[in-house]
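For this depiction, one protein chain was excluded, whereas all remaining protein chains were kept in their positions.
By letter and in written order, the chains are A, B and C; residue numbering begins at 1 in each of them.
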């Protein structure tokens, strides 16, 4: 099965490149399932229902989020009718929306996707390790699910790595988001789980986290807020990770980064067709 | 000029692969100057004078550090006589050792290296932006220095990116350390400075930060310390970044990641000889 | 019903003054129930079973703890047989010991005590608000319990105040610990719950958190660890809060601070006998 995961879409520049190019990627690479983190797609802050629809229409099967999920206030309402939008699964009981769900892929396979938020250097939600343990156990890979994808939205590399090791052999892919910088540590862990500490963002990399660089640099130097943060408008990069899973076990056979356009060195999986 | 920077050496496995392979790399690639972050080289915690000497003997011109610099208590003493060992420049006035220095490279060029620690999610030292501004201004690139290398030891990607943009056009390389995971965002910024958010570690990547994975996973799940952290002993990866600078301006002409051995996908600069 | 709560015992000086003077206080004031936070009683770090026994023998009915609960490694073992020692209730499922329990007071009344740890600026445990909501609902005041005492071990005043308001009218006392400084905001909230942001410590107040002041001051200035932290050995103060509850409702009728000895201004409740 061919999976693609794209990191945090940042602003118009980030969502436009994905909406423009994802349809062709899905078609040409015969991608079975695509997950996109959309927490910064609305001017850097959250996601509107219209943008969600655009991203789904472009070929995303699921849109995950993170700490910015509620930045657009009506997300609390529309998330209830949008089961392809996930918020972190470890929000307190009673939180609108869902954090994990089983979907049917283009090829008819069952794919479980879960979104979870770390707690190191972040506002503390419920235990991410216990929460993921629960949803993964409810949906065993190679049995109920043909593939399982975990988006670990977290700051600390240690927390993401620990999540990867805890799940190794039980899910198809553990991929981090939130730092907005792609890591180069993609690998298949000993138990067969594909892992990458951060998928990076889809946005302009001549920036600070995808936002225009002037104001963040100014704040670090002056310690006084000046203007608002606005998304950088330069050329964007699509950044993510591709996985090929074993149809029988659901574990990863191959993992490779995807980076297209913008300021970063381009790379496509060598197991993709050209 | 050909520069190489290697990220945090972690434990015996990390320092051994560097000590074993660096001499040949320097020789074959005709590297003019090599910087290695050594803050975790002594069982994960700090660096001893003997290890420092081994790393220098292997071809490092300078060893940088970070928050773990004082983990070995006698570092406070021996750092005074070892001017090739740097500690973060933004420790308070009166701190033993130095945080920036001008060195003579193998090719006779003058190379300024500075080590600075971020403050986001870290114990707060003095202002890293003001401190680096000072040392960079004292040692203008293309004038006093033929190359300037800044090791930003920091947790947050935003802080490292802001440092890169602040220095763009005034130094040869801004490279991050501390997260122990290499990033894939190496690029030459608009002003000519090579940038990479994190060099990654030299250590075993089937681990948590280079340490044996069992105890960290256990702590995240149980929230109770069990055993001590010990470096993972599996196959290590050399991880870092290579830069070629313009001899006249000192700015970057090319930048590329270096990853050799262990669990990560290997990569060498295409501007290196084969 | 007459309740007394004493804040974190720090080191020998802190536990000695409590062990020496608590028996007479219990006797003279006819205290029905005494809770003592003991997380720093063993040289500042955790509590041994022998010290626990000494504090119980001196008249404490229950000993609560906090983030230092596991500093003495055998606490993980002996806590299972010591049901008068509480660890924060919001440790993950499966953690040894208990975080809340119903006890019989000297006067035969049933007293529920719960210990919970905050998450703001602290290592994140499970949701303290949900955890306390659960134990309080299982043990309704004025029904199952004649008094309910909540020790909120937390750093941020906001988190402690929020806990107080959430529980107002449903417990007898919400009192904070952990900052080692007594607050002067004792009050009965509108719903009838006695509240005080921090009970303070039982220890020497010519110190930093009860520890000898030299090393902490040195670390703040130099940012380099020098020596170990050791408890200050000067005159100690007993610091805590006294509550009188309505026997019928279990709510608070009176609340007042208790401070005896050492460097702080002494104060006893005016509803105590003299």
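Assume a contact is a pair of C-beta atoms (placed from the backbone, for glycine too) under 8 Å apart; a residue touches a chain by one contact, two chains touch by 3 or more.
In this text, all values refer to a predicted model and were calculated from it rather than measured experimentally.
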* Kindly name the visible chains that come into contact with the excluded chain. => A, B, C
* From B:50, B:77 or B:130, residue that would touch the chain that is not displayed -> B:130
* Structure fact -> Touch with the missing chain holds, among C:33, C:91 or C:129, for C:129
* Taking the full complex into account, find the residue in C:82, C:107 or C:157 that is in contact with the omitted chain. => C:157
* Chain not shown, touching residues in subunit A -> 70, 76, 91-92, 94-95, 123, 125, 221-225
* In terms of residues, what is the contact footprint of the unshown chain on subunit B? -> 92-93, 119, 124, 126-127, 130
* Can you list, in ascending order, the subunit C residues touching the missing chain? => 121, 129-130, 155-159, 161-163, 165-166, 179-187, 189-190, 197-198, 200, 205-209, 213, 216-217, 220-221, 256-257, 259, 263-265, 267
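Keep in mind that, in the parts below, only the chains that are shown with their structure count from here on.
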* Structure fact -> For the pair subunit A and subunit B, the C-alpha centroid-to-centroid distance in angstrom is 29
* Rounded Å distance between subunit B and subunit C, as computed from the means of their C-alpha atoms -> 46
* To do: Provide the list of subunit B residues touching at least two other chains, using ranges where the numbers run on.
  => 221
